[in-house]
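Here it is, the structure in full.
As you look at this complex, bear in mind that one protein chain is not there, while each of the others sits in place.
Up next is chain A:
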């Protein structure tokens, strides 16, 4: 099993060597100075600040996550059961405030809702990973701010992930293996066997061995309880051998002997939660809360968060070492990036300007073309119109000439008439006979040229006034 902590002896010699290098002397004091109260000062400050602990429970619906958390912290957090029919995996976070003597704990429980319920489970673990990353991201953003307030910040990063394995007795499910493999570099994982009262003791032992060997062979790094401090090394080391813990959760109380204990009652017996022979619940509570809470938080901050931060910053393009292997500060990288960004933006602006100008030109050309066409049409029409007018003028002229010719004829014929009267002598029967004499009858039909004339004029009007008239001798 891979251990994550260095052994104590090497650390001490490292310190000594470092001291020698830095010319630090060890001083002996001749009296009592009084700084052994330093740890107490630190503890007092932490008490005032309050503690914060975030647990993520990953497991199938109905495996007993909420019940176990209730039992761990000895409260009734939430009542209702989740449905099995969610289309996607969601994460639900709830924060509670717990007090014990003078310690205030802000506990956040994050549950996966709908994990393992879908028919197609490919997307099951992605929401979990995304949630964990989002918490790291929020902390990173706060840390990178110029005006930040880290001491005031509610730390929402997940400190421990309790992974619930269902008690089949065989081996890890594929989904479990995949999920744990994805999560092991992001969070401290403690696998637990849920509903452990479904397995007998002998089967349990074999199951545990099988599980651990599977985890090891697949390279999943679960959280190892730290064994570098003498006070807790022994107990932690022995606990490491009991992983994964087989737990039973229950808030119901059953009378056993003469006291009430938390247990599950079956027709064939009573499974007591806090009995070490029955399940490992007490071990889990001991390890999780009483012994290693601080270490879990520290691991999250110094290992998982730093890893995330390093990856994220490198992704953004920052490095510590420049191209010539000289140490490159974030500032230089940032300036370079900013230049690049500005240059890019400038270029894009130019491009857009060019495109705009071009489009305008095109549009102008089209419009000009249209204008020219219209102009040509207009000219053409005008010409046609002109021609028509000339034709009509021609016609009118001819007509007028005819009229003149005719009126001349009329005049000459009248003269003839008069002359013929005079020639006929003293014709007393002029007037009377005129009526009886058939005489010449001139019927002159004047056409109304008003309709043919386009141009109005006095001449036309006059002639028109005459109307169709017959000039005839009665």
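Basically, a contact is a pair of C-beta atoms (placed from the backbone, for glycine too) under 8 Å apart; a residue touches a chain by one contact, two chains touch by 3 or more; residues count from 1.
Here is the rule we use: contacts and distances are computed from a predicted model.
Asker: Between "Glycine cleavage system H protein", "Septin-12 isoform X2", "ER membrane protein complex subunit 10" or "Cytochrome c oxidase subunit 2", which matches the UniProt record of the unshown chain?
Answerer: Its UniProt record gives the name "Septin-12 isoform X2".
Asker: In the complete assembly, which of A:29, A:119 or A:202 touches the absent chain?
Answerer: Considering the complete complex, A:29 is the one touching the chain left out.
Asker: By the contact definition given up top, give the residues of chain A that touch the hidden chain.
Answerer: The list for chain A reads 19, 22-52, 72-75, 77, 95-103, 105-106, 141, 144-155, 229, 231-232, 285-286, 289-295, 298, 302, 306, 309-310, 313-314, 316, 318-320, 329-331, 334-335, 338, 341.
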